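Remarks on the structure that follows.
All protein chains but one are shown in place.
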Amino acid sequence: MIIVLKPSTSPEQIQHFTDKLCADYDVKVNRWDGIQSTVLGLIGDTHNVDIEYIDAQDIVESVKRVQEPYKKANRKFHPENTVVKINDKVSIGDGSLHIMAGPCSVESEEQIVQIAKAVSVSGATLLRGGAFKPRTSPYAFQGLKSEGLDLLKIARKETGLPIVTEIMRTSHIDMFENVDIIQVGARNMQNFDLLKELGKTKKPILLKRGLSATIEEWLMSAEYIMAGGNDNVILCERGIRTYETYTRNTLDISAIPIIKKLSHLPVIVDPSHASGKSWLVEPLAMAAVAAGADGLIIEVHNDPPHAWSDGAQSITPNQFDSVAKKLFALKKALQNEN
Amino acid sequence: MIIVLKPSTSPEQIQHFTDKLCADYDVKVNRWDGIQSTVLGLIGDTHNVDIEYIDAQDIVESVKRVQEPYKKANRKFHPENTVVKINDKVSIGDGSLHIMAGPCSVESEEQIVQIAKAVSVSGATLLRGGAFKPRTSPYAFQGLKSEGLDLLKIARKETGLPIVTEIMRTSHIDMFENVDIIQVGARNMQNFDLLKELGKTKKPILLKRGLSATIEEWLMSAEYIMAGGNDNVILCERGIRTYETYTRNTLDISAIPIIKKLSHLPVIVDPSHASGKSWLVEPLAMAAVAAGADGLIIEVHNDPPHAWSDGAQSITPNQFDSVAKKLFALKKALQNEN
Amino acid sequence: MIIVLKPSTSPEQIQHFTDKLCADYDVKVNRWDGIQSTVLGLIGDTHNVDIEYIDAQDIVESVKRVQEPYKKANRKFHPENTVVKINDKVSIGDGSLHIMAGPCSVESEEQIVQIAKAVSVSGATLLRGGAFKPRTSPYAFQGLKSEGLDLLKIARKETGLPIVTEIMRTSHIDMFENVDIIQVGARNMQNFDLLKELGKTKKPILLKRGLSATIEEWLMSAEYIMAGGNDNVILCERGIRTYETYTRNTLDISAIPIIKKLSHLPVIVDPSHASGKSWLVEPLAMAAVAAGADGLIIEVHNDPPHAWSDGAQSITPNQFDSVAKKLFALKKALQNEN
Partner (left out) sequence: MIIVLKPSTSPEQIQHFTDKLCADYDVKVNRWDGIQSTVLGLIGDTHNVDIEYIDAQDIVESVKRVQEPYKKANRKFHPENTVVKINDKVSIGDGSLHIMAGPCSVESEEQIVQIAKAVSVSGATLLRGGAFKPRTSPYAFQGLKSEGLDLLKIARKETGLPIVTEIMRTSHIDMFENVDIIQVGARNMQNFDLLKELGKTKKPILLKRGLSATIEEWLMSAEYIMAGGNDNVILCERGIRTYETYTRNTLDISAIPIIKKLSHLPVIVDPSHASGKSWLVEPLAMAAVAAGADGLIIEVHNDPPHAWSDGAQSITPNQFDSVAKKLFALKKALQNEN
């Protein structure tokens, strides 16, 4: 961490500040006196140095991190890829391509089982489906709740597909015990209390990027989970909020190679929520695979116009079959090339 | 709600869709056949019509709301200003100016009592202070928690100032029973489960705008609380996330008159979090009052460089005294003018 | 165009407004009276109806376009892809993949010829290079200007590669007569006077998307050129400005399939400016090809650390050779699949 002091700072103030830094943190302080200003450099483990605290000092002109503020999620301290193993067949982050597919909301046993069977045949290796739904309006359908979880388990039994579903409050963690991957939605990415509690479990967590979260904030939220002892975190890019309104969100395709560089965690992409339009799912999914994503999460509905939520962005099982074929062919072509 | 159908839609499809709309919602459907396309207009109470559901229909080209999707928060159905009464002296939204002041984090009894006394003398009518702190880093100070709440109550006893503090999880609602205003932070604005539970209480809620929430989404979150039966909602504009990095956030000053037009709820401004810089607190607070805000929430710390959080944006009690004088003088000048 | 009138509008006002619309534009007006409000529908050619004018009427509650405001750039009126033919070997938009490669700035004959030869061997079919440089600072290198154009022509003669370079003012159009593709930079995307003058030429124009331009505004700028009679427009997505600061801009990968749907014009991608980081060029270029781009424009410098501009995002000829191989292999795999 590099700290630029204001020109007017006295030697006594510098000494006092330096002493305090050494006392508060496990760091050494190097000092460099320029003509206009003095610069301090913190050596050692600075990931827990509070940059806001430093910045608030009267004598500080500005501060710059050299090290990233996250440690457990940082590739520098963990060079190998993390592989999140779901079962004997599904390991996310191992170089293969995994597709999580299913409806936005679980609606009935018939619906979820039918979709699960269809996407399984087409190559999906996990089943997604919402039981508890975060909706902007209190008057919109809020999900089948615990009944939805039960239906997902039935579909799992029928198809063998592990299930992925979203949690919305801390007190539900016990209820999600038998879920294979617990999803934290974009709106809860900085629900720190929820992250802390999930950190105490060993469950694989699918952590969606917040609507306007920076990549660093997203990794800091992963760090919350990992700091509690749970390393099974899968990141999910699902589009960010920008000024462009043609798409529901703007898919930040750059996030994939950036996460791969900064972190060892697997990263997947949600082209359905990123775009909000079913006809954009295929090209965005193709781009995600070409950019190096470990997987995809795609909304598939047997009857999108009658979906209880997010129908506009869902594709049918037939469309999914065609998209999945192209995605696996692309993945294979990319692997042959390297 | 105006629904534009695709040119290829058949009369049978239109009839079927119309019948379904009338069956599902309490609306009538008017139809208008143009040369290129047919337009349907929904008459009646459309606030609970799911626009995503409509948009997902194969035959729908596009949809446009005419009515707002919020009802209880809507000024059209409640023309008079809502006044949130905290105690005999403090009523927010009644035309007077209220300032909530205090430290970002409660740190000690001495600190909070000293600040409370100082800001009270300068004209603040409520005491703010964080006991549970949402921090981006798991390694940063997370607040004194329940001890912080106790210290706030001591400061309230010493000064008579009602207290405002942030809640971070549903299971803490009982613990906040004796708090005067419960704050929902920006990161929890769409923690719908928390909003629902707060809707079951009668507590005044200070609902901060999310980092990238639209005004409509913010009002929809207020609607979540109000739909549960709790009308005591105070909105708080605290800056939005934009591409500009000079300030921590970009204060959306337009939000004040817009909220006043769209809703009957009181709206206050947080110039400290909006800017992240103490020297911007005064001009932004002045702008907020001139734009019609019902109040302000300002971070005041007796020793900002040693604050445990957010010191860079805190002002000292002396600075607060000067700012408050100017704000009340401005408010008086504006009232004399009208 | 659908116009919702305010509830209080009188029949006389509606009649007067309807008459005026029919007189001013080549449209018919359909009217539909609901219980709460009246809706007018404009039938006919509405692309030149001024939506701001409509919106300003006292009696108008809101307006919604059904047709797009661009016509010549619109795929609805021109279903076949536009192919911009540069010479006998290079046709952009014909289904093949074209890569424009070269340095940000032309620096010397040796530099530009050397790079041109190298990228040509690796498969680039056009040479890019800046002679006039738009720089944020007046103190930064502004390009070799007309000398730079001469050097580009030398490189073209040596390699046969057509040249692409940026124009910055209307009065330079004559000077650019012998350039193969004239580039309009992001900062000039709404320099309407420049667009109008370029519309009077027959030159192929590479129109970069503005830093915060919507897709519709971008197509409207293409429309400016086309309205003047020049249909040779190639669109270039180069990243948009968002809150994320890790990358220089955020590549809007969705723009590629969206442009393909809305317009018949070819669209290419600039992964160098989009990211600002050389190590991101490969994954973003791969994603662009997978998403359907007609080409790429990539910064290549023989000695990036000594580049006079944008060195951080340039790759070396060796790196380019490796990237190009992967891109052409990917393109081939995608073609085989379909």
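Read from first to last, the chains carry the letters A, B and C; within each, the first residue is number 1.
Just so it is clear, a contact is a pair of C-beta atoms (placed from the backbone, for glycine too) under 8 Å apart; a residue touches a chain by one contact, two chains touch by 3 or more.
Everything quoted here is computed from the prediction, not taken from an experiment.
Among the residues B:29, B:131 or B:240, only B:240 touches the chain that is left out of the figure. When the whole complex is considered, the residue among B:144, B:251, B:300 or B:315 that touches the unshown chain is B:251.
The residue from A:30, A:322 or A:335 that touches the chain not shown here is A:30.
By the touch rule set out above, chain C reaches the unshown chain at residues 47-48, 50, 52-53, 55-58, 69, 134-141, 168-171, 187-188, 190-194, 196, 210-212, 217, 220, 223-224, 227, 241, 304-305, 307-312, 314.
Across the interface with the omitted chain, chain A contributes residues 2, 4, 28, 30, 32, 34-37, 39, 41, 43, 61-62, 64, 66, 212, 241-243, 245.
For chain B, the residues in touch with the chain missing from this view are 212, 214-216, 240, 242-247, 250-254, 256-258, 261, 274-275, 279-280, 283-284, 286-292, 326, 329-330, 333-334, 337.
Quick note on the criterion: only the chains that are shown with their structure count from here on.
Remark: chain B and chain C have CA centroids separated by 40 Å (rounded to whole angstrom).
In this assembly, the C-alpha centroid of chain A lies 27 Å from the C-alpha centroid of chain B. Note on chain placement: the centre of chain A and the centre of chain C lie 32 Å apart, centres being C-alpha means. In chain B, the residues touching two or more other chains are 212, 241.
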